[in-house]
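Note that one protein chain of the assembly has been removed; the remaining protein chains are unaltered in position.
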Amino acid sequence: MAFAPFPVRPVTPQERTFRIEAGQFSYTPSELSVNPGDTITIELVSTDVVHGLYVDGYDISVEADPGQTATLTFLADKPGSFRFRCNVTCGAMHPFMIGKLSVGQNEWFYRSIGLSIIATIGSIGYLMFPRLLPLITAH
Amino acid sequence: MELTRNPFIKNALKSRYPQLAVFIVMLVGYVFAILAGLIGTPVGSHNFSIVFVWIAWWAILILVAVPFFGRGWCAVCPIPLPGEWLQRGAVLTPPDKKPKWLNLRWPKALRNIWLQNISFLLLALFSSVLLTTPNITAIVLAAMLFAAIGLSTIFERRSFCRYLCPVGGFIGLYSQTAPIELRIKEKQVCVTCDGKPCYNGSANGYGCPWDVFPGGLTKNTYCGLCMECIRTCPHDNIAINLRPFSADLSKPSTRMDEAFKAFIMFGSAMIYAGVLLGPWGALKDAAYNVGTSAWFMYVIIFLGMIFIILPGLFSFSLSLSPNPSPAGRGVGVRVFASLATALLPLGLMFWVAFSLSFVLTNATYIFVSLSDPLGLGWNLFGTANTAWQPMLTSILAPAQTLALVGGLIWSARTAQKAAGEVKVSSIPVIIYCFIATLAMLWLLL
Partner (left out) sequence: MKRSELLSRILITVAVLATVGTPLFIWARTPLIHAKIAEDGGWNPDIIKVNVGEPLHLKLTSDDVVHGFAVGQMDMQSVDVLPGKVTDITLTFDRPGIYTFFCTRWCGLNHWRMRGTIEVTGASDSPIPAEPALGEVERVPMYVTLGLDIDAPHEAPVIPSSQPSASSGRKLAANLPIDRSTDYYRANSPYQVFGELSNTSMTDSQRWDVAAYLWQSNTTAESLANGQQLYAQNCAACHGENGAGDGVFADDLAAAGESSTQTMTGADNMTMQTPVDFTDPTRMLGASPALLQGKILRGGMGTGMPMWGSIFTEEQIWDLIAYLYSFQFNYQGVTQ
């Protein structure tokens, strides 16, 4: 379950544009969902002070002043869930100004759930094993 | 495996000078962090106090010190030192027989870790401000130093560490999982030992600062690894042992203060993962704007989660046990507290998973503030202009999964041992841990 190949639904790559407003200390919208292969354009609009947007895993960023919308275009070729975060110090809670980009389904999350299920069943089974053993060997 | 067999380790621990040297470095760093917090830049992510306390120290504590060395941090912590030196009237020389200060016994009603639970929660509720505001961090650091000094003059031994320190409580609890312990070698030697110098002190050193009789040690929780007893034991009966992980957890605690500490740590790791690392700005605002109605809501949710929801669901899951424990309040408390021990490994791993994300993202700030600790434009080591860059992002999610699933298995094993002690089924607790793990996975991944 945790390692089986994931079913992949073929999707035609699209061009998507998101307008993200950045204000102390959040993005609106803060969660983006796209398909792998899509070309993403993020229009970053700062509404109070200078903010940035850095995408974990893709290692790309953009910086916008209020009144000067900045755009970041990239190919979402890595599937998974990525945090994006402000990379221009914008006040006290700056290190926690975070959003989330989902490229396709969050495969790693589902695999982790699978691992947890295996771990739970395994742990319970381990406990049961001494009790089950006589039953198995009796046959 | 007894580490103190190694003559090098043994001599290094027996002599006061190596520890003193570390102490001085730590104290200097601590004082500098206070100073930097007060006079350095008010920008948290560039201030030495914030970066070194909440990124560097926290990373070392939760990722290395606690999991591998238990109370290893307490062994080198500078906070109690000035008070202790004052209390003893000496840095090195063993004390006079006559106490210099009030030297009272700690009140009996407070001989538990409830005060530590409260002090941790107080910091936790203000953590968004504390974590980001240098002068608040400096004030808290200074307050801990002075509280330790004050308590040293009123009460005997290290009352601050033992009963008040906000981090001491969880370090102690989680140190039970660590593969290192201080124990006696032969029980009989202690029983027949005259005067018990390990507890009462001798010409070779001080009586246990943590108010523990080493002869009775079975768990790491309240042993601060200060090494005094190694110096005072006239029979060479104290050993530092390498042992399997979580050896102490097979003898579950039945104390409610410790059980709730487990819930406090378990719950606050989840809340932090959601509030600080999640994409929900309103939560961050509520946590940061102390005093507003949103913040009071946050406090209510925080405390409700820790004191009502998490323990409530835990009790509920225990009541679903296929072979319920015999009735009676005393028994119920014992079962509850014993099985709460099962939350310790998973709780520690929650903190590891949360901290990995926070620390790896912000580690580059360490280089910057190392070169320019006060924000005065210095460049001491040439790293002042290191650009902010999250580190090791590609291994973050696998490492978090590994920690959480590993913690789940570890907790399941602990639950089975604890359930065996109190003769109930461990399955409800394992399911409880599984659901909590799913929640944490969802928050972090």
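Should a chain be cited, it is by its letter among A and B, assigned in written order, with residues numbered from 1 in that chain.
Criterion: a contact is a pair of C-beta atoms (placed from the backbone, for glycine too) under 8 Å apart; a residue touches a chain by one contact, two chains touch by 3 or more.
Please read all numbers here as calculations on a predicted model, not as lab measurements.
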Shown chains touched by the chain that is not drawn here: A, B
Touching the absent chain when the full complex is considered, from B:46, B:196, B:231 or B:284: B:46
Contact set of chain A toward the excluded chain (per top definition): 21, 45-50, 65-69, 88-91
Contact footprint on chain B, counting only the chain that is left out: 20, 24, 27-28, 31-32, 35-36, 39, 41-43, 45-47, 90-93, 368, 372-377
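Quick note on the criterion: only the chains that are shown with their structure count from here on.
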Averaged-CA centre spacing for the pair chain B and chain A, given as whole angstrom: 31
Parts of chain B lying in touch with chain A, wherever the complex brings them together: 43-46, 128-129, 132-133, 275-282, 284-285, 288, 361-362, 388-390, 393-394, 397-398, 401, 404-405, 408-409, 412-413, 416, 426-427, 430-431, 433-434, 437-438, 441-442, 445
Residue ranges of chain A touching chain B (in the complex, touch as defined): 23, 25-28, 30-31, 54, 56-57, 59, 80-81, 83, 85, 87, 89, 92-100, 106, 108-109, 111-113, 115-117, 119-120, 122-124, 126-127
